[in-house]
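Handing you this structure, nothing more for now.
A single protein chain has been omitted; all remaining protein chains appear in their positions.
Our next item is chain A:
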Amino acid sequence: MTFLFESVFNGMSIGAVLLLTALGLAIVFGIMGVINLAHGELMMLGAYTTFVVQNGFRQLGEGWFDAYLFIAVPLAFAVAAGIGVLLERGVIRYLYGRPLETLLATWGVSLILQQLVRSISWQMTLQIILFCLLFFGGRWLLSKRAIAPPWQAWVTPVLLVLSVGIGLTAGLLVGGAVGLAMTKPWFGAQGVDVTAPSWLRGGVNLWGVQFPFVRLFIIALTAVCLVAIYLFLLRSQWGLRIRAVTQNRSMSACLGIPTQTVDALTFALGSGLAGVAGCAISLLGSVSPNTGQNYIVEAFMVVVVGGVGKIVGSIVAALGIGYVNYVIGSGLMTRFLEPQTALFAFFEFFASTSMARVMVFILIIAFLQLRPAGLFPQKGRTVDA
């Protein structure tokens, strides 16, 4: 009994992490049809936000430090959502309906974000801000004036060269004058340490089963996120609009729904959830520029197995994959078999963490052969594939 209880809990705790990392992806992919390969990097930004908040609270003293998560979770949501909106407004909205281009563009964004976190320093921030002020400000100013046609084409390139040049030079000059304080990267390429508050360290032993507090917290956080999404999509006005746009974009636009705002909002929601997931995984594992990469493949698997566009599917898929992963990896299959039998040797061979990963992928491939549309396929004539 204890054994069953333990395996259900551990499977669920793996599944909760999978679900949390896949939720944002499921929303963006399921509702908007956008494959966001930068999703992992949005998680990474959430994790770094947690790191910054934690350092801020550490300055305040030990008593305050324990409370940092309550600020870190919403702030991680806000930061990732903000970057998500920038991404949607700056890149993705030009690519709707072109999945391959979206995929490549978001992959490029993910590489840029990784490198940005490695090299960002005060000097670089200054350069970026200066560039944005000069370039976008200049364009805005010039757009107010009428410029004769032959020169119009030159405005953007000239502005670009000028702002890049001025931004770079100013940054280098200030960096050279102030020295290491300006040019030292904030985070660097090496991983940074996020320590859980003292009430999340350790765990509790009930009925012979160990419950780590961090896992309980993540399960609770996942549940809260699910309920919040459910309420938002089904009970709020914007949720209704999102669902309307999902079903029929042009008809929704005709009825006066601001579809562009809806797109940005949906993307912000998905990205914000990635930020929350990043905050959660920073308690479990490492925080480094490539943190997101460790989770993105599994997150996509959850979405695909669940059936695209169905959040219920993602929930079932995440818990299922988590449970299978746990049962194979922990060698529980061999527990009921007699040692020295052929069957035992067979299962023993597969009972390792590396093998669990292989087996889960094989099972997913086999499953998709049987049900190519996932656990909960969308019904109706519009389904292609």
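In the analysis below, a contact is a pair of C-beta atoms (placed from the backbone, for glycine too) under 8 Å apart; a residue touches a chain by one contact, two chains touch by 3 or more; residues count from 1.
To be clear about the criterion, contacts and distances are computed from a predicted model.
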Name of the absent chain as recorded in UniProt (options "Tryptophan synthase beta chain", "FdrA protein", "Fumarate reductase iron-sulfur subunit" or "Urea ABC transporter substrate-binding protein"): "Urea ABC transporter substrate-binding protein"
Among A:112, A:141, A:158 or A:189, residue touching the chain not depicted: A:189
Residue of A:23, A:109, A:134 or A:308 touching the missing chain in the full complex: A:308
Contact residue for the chain not shown (choose from A:222, A:271, A:288 or A:314): A:288
Touch list for chain A against the chain that is not drawn: 6, 10, 13-14, 17, 29-33, 35, 37, 96-97, 99-100, 103-104, 107, 180, 189-196, 201-203, 205, 210, 212-215, 245-246, 249, 281, 283-286, 288, 290-291, 293-294, 300, 304, 308-309, 325-326, 328-332, 352-354, 356-357, 372-374, 378, 382-385
